[in-house]
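Removed from the display is one protein chain of the complex; every other protein chain stays in position.
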Amino acid sequence: MTAATVTDPFVAAALSYELQPATEPGKRFVALAEEHAADFASRAERHDREGSFPFENFEALQRSGFMAAMVPRELGGLGVESLYDMMVAMSRLARGDASTSIAANMHVAGASLIVRHLRRSQAAGEERTVAMLEDLLRKVSAGLVVICVPTTEPGTDITSPQMEATLTEGGYLLNGRKIFGTASPAANMFFPSVRISNGSGGYLTATAMVPRDTPGLEVKEGWDALGMRASGSNDVAFKDCFVPEEVGLFNVRDNYGKVGRGFAELDLPLISTFLGVAEAAREIALATVKNQRKGPNRKLLGERIPIQHLIAEIEIDLSVSRALVERVGRLVDDFTRRHGAVDNPPEGIALMKEVQCMKYVVNRKAIEVVDRAMIVCGGGAYMSKHPLSRLYRDARAGPFMQPFAPYEALEYIGKVALGMEPALDR
Amino acid sequence: MTAATVTDPFVAAALSYELQPATEPGKRFVALAEEHAADFASRAERHDREGSFPFENFEALQRSGFMAAMVPRELGGLGVESLYDMMVAMSRLARGDASTSIAANMHVAGASLIVRHLRRSQAAGEERTVAMLEDLLRKVSAGLVVICVPTTEPGTDITSPQMEATLTEGGYLLNGRKIFGTASPAANMFFPSVRISNGSGGYLTATAMVPRDTPGLEVKEGWDALGMRASGSNDVAFKDCFVPEEVGLFNVRDNYGKVGRGFAELDLPLISTFLGVAEAAREIALATVKNQRKGPNRKLLGERIPIQHLIAEIEIDLSVSRALVERVGRLVDDFTRRHGAVDNPPEGIALMKEVQCMKYVVNRKAIEVVDRAMIVCGGGAYMSKHPLSRLYRDARAGPFMQPFAPYEALEYIGKVALGMEPALDR
Amino acid sequence: MTAATVTDPFVAAALSYELQPATEPGKRFVALAEEHAADFASRAERHDREGSFPFENFEALQRSGFMAAMVPRELGGLGVESLYDMMVAMSRLARGDASTSIAANMHVAGASLIVRHLRRSQAAGEERTVAMLEDLLRKVSAGLVVICVPTTEPGTDITSPQMEATLTEGGYLLNGRKIFGTASPAANMFFPSVRISNGSGGYLTATAMVPRDTPGLEVKEGWDALGMRASGSNDVAFKDCFVPEEVGLFNVRDNYGKVGRGFAELDLPLISTFLGVAEAAREIALATVKNQRKGPNRKLLGERIPIQHLIAEIEIDLSVSRALVERVGRLVDDFTRRHGAVDNPPEGIALMKEVQCMKYVVNRKAIEVVDRAMIVCGGGAYMSKHPLSRLYRDARAGPFMQPFAPYEALEYIGKVALGMEPALDR
Partner (left out) sequence: MTAATVTDPFVAAALSYELQPATEPGKRFVALAEEHAADFASRAERHDREGSFPFENFEALQRSGFMAAMVPRELGGLGVESLYDMMVAMSRLARGDASTSIAANMHVAGASLIVRHLRRSQAAGEERTVAMLEDLLRKVSAGLVVICVPTTEPGTDITSPQMEATLTEGGYLLNGRKIFGTASPAANMFFPSVRISNGSGGYLTATAMVPRDTPGLEVKEGWDALGMRASGSNDVAFKDCFVPEEVGLFNVRDNYGKVGRGFAELDLPLISTFLGVAEAAREIALATVKNQRKGPNRKLLGERIPIQHLIAEIEIDLSVSRALVERVGRLVDDFTRRHGAVDNPPEGIALMKEVQCMKYVVNRKAIEVVDRAMIVCGGGAYMSKHPLSRLYRDARAGPFMQPFAPYEALEYIGKVALGMEPALDR
């Protein structure tokens, strides 16, 4: 799929319009993603069929340094700072295995969020937190830590966690249950979002840090879904989990119920993952129609004008998704440059509108591209062993992803465009 | 799902616009379908998960008389003659389990095609064939026969079989391989389409009759697909299968490569099956939003206007599919009344245009309805145990179904509308 | 466009699937519509360009008996009772000139509503009203009356008129302003919907009968719209218009704000008008591609597969619209048979859901069909003198038509499907 493997000059030219990373560290990140993708593709069907977690993929990602991509160079990582580049990298990884992509993203984005916490703590002179986070990030670079940031709970949205941290002697007790705890089978450090009473009837939010061996923490194995079956998105239960005061809770803030820039590290690469799914489907469709002959005249599929139309529609959809990822990626990076690690500036709501526009389109286009690729490839694509039958199931995960259902995203976008507070009717 | 179980007056009224059978025998057929659907729904998830064939469903369908629906009353059947009614019945059965619906359709439609052969043989005074077919149909009524009519082969379309019957002493030798041999695990009588040399370089088509225990016939167990996993749509191989001259081959005709009225019995109820899938998805969505509360305000989903819009879009899509099935069903029944059992009158091409319009829309609408129902139901619908995750996979089978891929259907429809011979560029 | 003019057998067959009237009087009605359409088509461009009212079309419609189609035979009309047949007739007329179709519908539907009032009055033994209405209908048959039923007002919906009738000596004074008073240039008898105080703070609705020469009635000439430019849909102002008690107001009922079966006569043929617009666009597209050669190879447009696809998409859209009009037309006629002239039975809400599903789709499909026909015909279709440029503008009127904007229709449909009172959030 990389330029090096293409000899056909038109296709080479066409492929050159795929997304390119914007920074030097990003280029290394994306190159790693492409290498891993080629490897992971060979195991994707098996893990999908079994619903098994790809531990060996995670090990390879640790070995190559991919998992430490967002960690600063001085702490041993690749030093990628551009979220746009992270989106590109995850789209590339997803071409090989979307489940691994979203699982790896849980860790990589988690590390990136920790870097943001670090920057804030440095600015605030919180030395103990700084030391704790630097130590953690060094362990990430050493491949000793796998991060899971479970934020979803049933019946609420990610900005309003119901999982609660209550003060106890020397720390906090955590109680609650997270769902869609992607990467949980491999994770040894959990960062659930929690709420804490603000003492006057309302809540603050915070991030807890809970080692896997903490008593009361239980990963409920048994993730069994339509797609993304190798992502290990188990429920994670916390029952009276004790975390010490000094390192158990951080980033306490008045953020309850506010959707803004907040979780961009987690959310954005999840969106570009579906661009990667669509790109993979395109490759399968192209390879099929360039080689397969059908019908009484044994005409090459690719020489039929209706097939060319379907390929064009795929191409158009990809051009849309790529343009959106590139534009919003640039906007986000520019935003970060201007706001630094400030968590949720007001302008973040306007930016989030653009993010939601991108998500709405990219998720849907992925579904449509896979659908068209199936039409192009014919009945064989309906067989379990055909990769499109997996992509068809993986692609459908997109619209379920946080923080909004598609109809909620419309309400959010509309309200912001109208200059209204985006407080949803939910 | 039947009127009797509904007490809410508006919903009762709304439901009354579901399709109704047009004839008295059809009413009995549809009533049986509804009873079976309620039963089969309870086992659908298990068979889907296992990819196992629902033998017990087939036994129940034999016991109730459902499987003999299209057999004339004088031969022990229900005497249904309306293909429209058959479409309605299969849409009802599919509400419970789409896999069983398409498997049962293979048999029921096969019996119906045999009735057509019988009528032609009666008109032609072919006494031996008449006796053979009457005997066969009586066995159908007695529940002794399960029919499989495998017509699909890789790399060709159903009007141009490559499986060949060659003359040998006392009969024919059959060689070829069929795919998508739905219901094959239970079938004991196979009716593959074959070609026979016309002696001058071209071919005639015919229907062969091959008991399961014929040496050389092999059902290749191992159907493993994205959806319709309980339909047993295995490959069926025929290697030097001998069939005797007097009963082995019938309905020999100059029909090679012509798409017309031909296989309406097989095709039409397959289309309405997807109406049933969509109706099942609608029921799930309605039940969910009428009972589920979400979000910080615990607002009933059904009370949210965006959810009402999604429900409306489902309703609109169903209204379209129902109207098409009803109109085309009436057109087909009217056509049959005017042409009797004549196999492929020229007007059949114009009718097939309408059928293809219906198929194009109904298949696509089923996919869209299931998709919307998933949006309505939220992340839970992505779990393997949620019935929508099965319907999402089952629904996608529609566009693959014979005789045309969607882009071929467009070419066919366009050419006929333009008054051109619908010889496709394939 | 009629079967008689077609010699190509495939096209003849294809055309035979256009909608057919269900009753004998309906056949006469539809035949008249086809004759008028061929005539009106020749003047449609001029009236559209000028925005002039087609008085000569109305005179022709009076002479032929078309305008009295819904008047009982014993009162001199054609005796059409089927609303489905009326929908078919108006779709045919619209093929020639959509403006004339909606203008004629205002009168024909108005007469039909009066027949309903007559039936209710007969049942109630209201002899004076019966005599008045019979006299009126005889004048309709004699071509002496042109009816306008203005029901729309700015800022409210048609079920909640703000135009008011207040008691005065010997009758009522009417005050208010109606918009979209289609056919008003030719009308000599106006039947505006009005509200009357119920004496306890609420309102009843009623229909007023106001001869054109009533002091205070003013037709505000100057209809100037994007399309439907020859429909004369002027504002009509009523200022202290006096109507006598005995004949000025009838059908007083507690109907304020209730959307149900109510105005089906007016609304349904307006919907099928857009089917006629789409059918006209299809004819233009077919004629163009069957005769026009383009490009360096001078290939006939119709022989290009992409053009065949576009024609097919038009065909599919028409199949959808026709199926919906036929199904809902049958449902409405069946409803009328069961409920007679009862104005707004509860079941009418369920029926209105189906009507709104039809409207939503048929209006949108008309726009899409015209759009595709423009693509098929190329740049010439953008010229003012090309009939498609008129159809493009006429077609867009559909979604504006009463009683619901598209998003209101969705809310209505969704609420009814959910078993909720369809009280819209407006």
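Residue numbering begins at 1 within each chain, and the chains themselves are lettered A, B and C in the order written.
Just so we're on the same page, a contact is a pair of C-beta atoms (placed from the backbone, for glycine too) under 8 Å apart; a residue touches a chain by one contact, two chains touch by 3 or more.
Just so you know, these numbers come straight off a predicted model, no measurement behind them.
Engineer: Out of A:M358, A:I375 or A:L391, which touches the unshown chain?
Structural biologist: Final answer for the missing-chain contact: A:M358.
Engineer: Which is it among A:E126, A:E315 or A:E368 that touches the chain not included here?
Structural biologist: Of the listed residues, the one touching the omitted chain is A:E315.
Engineer: Across the whole complex, list the residues on chain B that are touched by the chain not included here.
Structural biologist: Interface with the chain not displayed, on the chain B side: 305-306, 309.
Engineer: Which chain A residues touch the hidden chain?
Structural biologist: Interface residues of chain A facing the absent chain: 8-11, 13-14, 16-17, 286, 289-290, 302-303, 305, 307-316, 319-320, 322-324, 326-328, 331, 346-347, 349-351, 353-354, 357-358, 360-361, 407, 409-420, 425.
Engineer: For review purposes, identify every residue of chain C that touches the missing chain, sorted by number.
Structural biologist: Looking at chain C, the ones touching the missing chain are residues 152, 155-157, 160, 179-180, 224-227, 257, 293-297, 299, 304-307, 309-310, 367, 371, 374-375, 378-379, 381-385, 389, 392-393, 396-397, 399-400, 405-408, 410-411, 424-426.
Everything that follows uses one rule, which is that only the chains that are shown with their structure count from here on.
Engineer: What pair of chains is linked by the most C-beta contacts?
Structural biologist: B-C
Engineer: Which chain has its C-alpha centroid at the greatest distance from the C-alpha centroid of chain A?
Structural biologist: With centres defined by C-alpha atoms, farthest from chain A sits C.
Engineer: Report the inter-chain centroid distance for chain B and chain C in whole angstrom, where each centroid is the mean of the CA atoms.
Structural biologist: Those two chain centres are 40 Å apart.
Engineer: So how far apart, in whole Å, are chain A and chain C when each is placed at the average of its C-alpha atoms?
Structural biologist: 53
Engineer: So which bits of chain C are touching at least two other chains?
Structural biologist: 305, 309, in rising order.
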